[in-house]
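What you see is the complex with one protein chain gone and the rest in place.
Lettered A, B and C in written order, each chain numbered from 1.
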């Protein structure tokens, strides 16, 4: 049984790790930290977990956490993760960081987040569909939610060098903004509404450019996020304009789908739907559903991906990475469907 | 043209007064106050009002407000209204207070709200369907949202002395909780959810008991509120158990509806629907829709009322009171339908 | 491995059985029927199940289903189940019927549903918390969703003979109304709305009266259902008026909770929350959360229960029954938390 620690267990990501790990056949959470909730049972804040755990929040030092655990998830804000990760690694445990501290090169991180990086370390970008080297990593930087949906939607096209330009128009549930009430998450401001925000400057753009840029260096990427009246999920509508010469190729919808299927032949969590993907079909699950549609007679192909931002976009993907890092089946504890309707 | 002042214009009630008064044919807002927003245009916080007003928030003293206005709405929290109302009255203006400071006898107020009343004044309870004396009032205590829906649903039965016991099970939109983000108003905590709160001890109970008790002294009242996944509206399901002797009377549904129609014959904002009322049909409007259904062969009659908590439950009713106090048609500026769908 | 059949797999209940059984460690769906979808893969209609099943809808006769399966769930409309159940039983399989055909005595069924019962059979009412005889049943009539939430909320009080009168005011998600689009399920008619329906005459009342009446013969029961803007879940607000002599007993909140805890000591799916239960904490799970609150100084106790109508209110409870009937752990395949947020 893999002994798991969660640093920062009071937020949505920590709660989702607890939810998913409560039924994992080969892992058990032995330690969950929260400074402000130390001493309280996990159900004090995650009421849905009542009866599933007999576990209290603690506030131990990094070294103690490392000693008690085979692997540790850090689910704390960016800037804070870097306070934990080196100590955990140095004490001998493996780490999966769900913040943005270990996803980007230091210079890009510092420019994007406007802060000094206190403790850079070698890390693997934890999108296992593109990064088999997760298997031997000691530190994984778990991808952002938007980059997961956007990158998986475009990777096959980028790998084929087909993309001239892509506009990602993404629609996210509000849980991505966290557990703290804000003006944006205030029910009257979100119900029956949709909010476009950080219109041209979201911090996840460098991750998307990094990952797709590795596959096709001259790809041009635009990204605009929206928050929709939903708790979970990210639907990414990728408007792709292909390079000259590929216009007729994309007109063959079945052929394009087949190209995607082959690219993802070994990726069990990517499902080509044949139809337009929807959040309701991935809600609560680790799947990334992908569909596509060419525009008749033009250079535009629309690719649509749907994920649950808290699962494939965060905690589920982190557990998928854990499975791979610990040498067990990638799908262990994650092979269940979404909760439609 | 009636010159109107609004003390406390930054919240939902203040915003709704501004929305409704923007199209009132005989009234004009000449002053809206907010200490924290002084100097900013109303659309800085009420973006939906852009282009409708050329008005800035101010922070004048009560006397100045009174001098510039024929009538003033106080839309500040309970406990704060009592700081404004006496000064406004003494300076010669009429006042409609939308807080709870002037709805109850002092002793009941103090017990219910756990605070000393600093400035009691004579006031009329502003439910115009039951209180024609609003016409000559200088100070009106505008009713709470729950009491409006509950009292209108039961008044005809209580006036006929028919009620043994009533359980009000009310369901409110979240706007009643105000503009400030809280854990309850946090979208993930309300969407797809319903929250029963202050299960047996809501502060609006004394208002309901006061108003129905005037009509039938021995009525027994229970009240439990819920917040539903909606912005606006209160649906009140009143489970009425009638006194012995009335069991067969309530079985005549058409007769009961006729009794209600007669009771509300002059109340233009009360609509007997004949069907089960729904929030969607009163949303944004000043109507109170009422329907009823007897349980076959028992002593139970279910009466259902639907209002928009921000309109008939607050700002609309306040304007209705203003119309009556100023001697113009009760429906002026309020005679429009709800916004279904 | 238990071989499971599902008769009627195209609706929400059938889909939920498939969802839950896809991860059951000791059961496997070997046959799912649908006349209109015969030949199509399950994901053709349950898109969220893509990749979880390699199974097609079939249209076999009852005897064939029985021969291939150890146990069969009938998830067809009332009136249709009675066409299947006897043939299945006679062919030697066990049956759990999720319709209302085998929950009530024949005379009560016929009066309630306005139809002749074509094939009455001995059946156990499948609320395992109250009916241990499920263990030896060959036919279980799985309870309705409202009766599950209402009965579990009141059983301890009724068993103690404490109830004078109870008003169940229930609020259900729309999935209980099924997969077919109707005026009620039309999004503009439900979002931001709440609909009280069958105000005093819902067909589930006889089940509630039957079950609670077994525990306390003189209990008086009222029931009014609402549909809320939610997909899943039933919140039941039970307004209980206790018999004379019990007024002071109910004032002891902790004592009342302890009484409930003892009553449900062996019921692993009933959780006493200590707080007010909410749908979000049981969503997608088989738990029934219960909380309570006395009204100070009166004879009223409010008990609130929350279930997922498709799980504890239908498919989950059916699987719980299956586990018990097949002699395996009651919680097998069902021991996971709800999907908050």
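Note that in this section a contact is a pair of C-beta atoms (placed from the backbone, for glycine too) under 8 Å apart; a residue touches a chain by one contact, two chains touch by 3 or more.
Computed from a predicted structure; not experimentally measured.
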{"item": "Options B:100, B:281, B:305 or B:320, residue touching the unrepresented chain", "value": "B:281"}
{"item": "Residue numbers in chain B that touch the chain omitted from display", "value": "12, 15, 19, 22-23, 46-52, 175, 179, 191-192, 231-232, 268, 271, 273, 275, 278, 280-285, 287, 289, 310, 335-341"}
{"item": "For chain C, the residues touching the chain missing from this view", "value": "12, 174-175, 179, 181-183, 185-188, 190-192, 229-231"}
{"item": "Footprint left on chain A by the chain that the document does not show", "value": "165, 167, 169, 171, 173, 188-189, 192-197, 199-201, 222, 224, 226, 228-233, 235, 237, 239, 241, 276, 278-280, 283, 293-296, 298, 300, 302, 304, 340-341"}
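To be clear about the criterion, only the chains that are shown with their structure count from here on.
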{"item": "Greatest separation from chain C - chain, by CA centre", "value": "B"}
{"item": "Centre-most chain [mean C-alpha coordinates]", "value": "C"}
{"item": "Whole-Å separation of chain centres (CA-atom averages), chain A against chain B", "value": "46"}
{"item": "Inter-centroid spacing, chain C versus chain A (mean Cα positions, whole Å)", "value": "35"}
{"item": "Whole-Å separation of chain centres (CA-atom averages), chain B against chain C", "value": "39"}
{"item": "Junction residues of chain C, two or more chains touched", "value": "192, 231-232, 278, 280, 283, 340-341"}
